[in-house]
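Below is one structure, written out as structure tokens, with a few remarks after it.
The complex appears here without one of its protein chains, the remainder shown in place.
When the chains are written out, they are named A and B in that same order, and each has its own residue count from 1.
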């Protein structure tokens, strides 16, 4: 129960951090309100939507669960309202971003297994969940994605997703199979900053 | 009966207008025949195909109903054949484009509700139906989408989709729940030109 709550909190914190990274990038490209909101939402939810389409989870949770949209909108409005402040907050934003990477990779792999798919699908879609939104953001802003240029980002996601699958297959207790790979992915990413 | 026919006519008129806008953009980027046909088709049908994949309407109507492809091809060939004339026709093209925006937003929201999805999914996918094709066109032509830069475009689509969902939930007669939001979206878009 408490675990589920903690999981939800971290999930939405990751959504918030990814949305801030999207909103910041959109603002730098001179987009106005709708553009910033749209890029924030796509950065935060695009990876999960792609995963849900590919595992047959229709409709995608990023569309049907209002908390994702609300979180992304709040993050975008916050970025617009407090832009100079957000620019100085790079450290906490990166902290959340690294947490989001870990959580999305683990949750994506977990959801693919839950829908009955094999280990390869789970590992690849865990990675897609974590990096897909950032890639969509960069495509829409017409630049070669940072995800494709900085290896450690995708490799940390890959490691987190792979560890999740191994843990669930070896029957680790759920708490360990969830939090160990999140911590592992987070550490890999955060230590490289 | 008559209503259904009118709906089909406006639907294909929207497809035609979106395809012209795609073909015109592709021709400006010096693409040749296939490139122009492909961009015209993707601009006209890309949003609807994305919607259908996300609501579980397999195969997407844009692929399986030959009238969409045929309309897009005719619009593209017409644009190529009469290019100087089309360039002077900005007013009617924009008129059709604004009609297409309204119709696609309303029809997209309606189809999502028809497949049993909730209000949020319907509003978001109504908007995706209306603006998705234009965003795909701009990504393929490697430019930041005009949809992300001109707010009123997406907001008009959002307003049309939201009004559709409200109307259907409040039990408005189908004719009103269909035509009022189309007119509303069309007016918002057209008055901003």
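Definition applied: a residue touches a chain if its C-beta (ideal position, glycine included) is under 8 Å from a C-beta of that chain, and two chains touch if they have at least 3 such contacts.
Just so it is clear, the model here is predicted, and its values are computed rather than measured.
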Residue touching the undisplayed chain, where the options are B:139, B:152 or B:183
B:139
Missing-chain contact among A:81, A:144 or A:170 belongs to A:144
Given B:63, B:77, B:166 or B:180, the residue that touches the chain left out of view is B:63
Across the whole complex, list the residues on chain A that are touched by the chain not included here.
53-56, 117-118, 120-121, 124-125, 135, 139, 142-145, 148-149, 151, 154-155
Missing-partner contacts on chain B, residue numbers:
26, 29, 31-35, 38-39, 49, 53, 58-60, 63-64, 66, 69, 139-142
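Keep in mind that, in the parts below, only the chains that are shown with their structure count from here on.
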What's the rotation, in steps of 5°, that superposes chain A's Cα atoms on chain B?
120
Any idea how many Å lie between the Cα centroids of chain A and chain B?
30
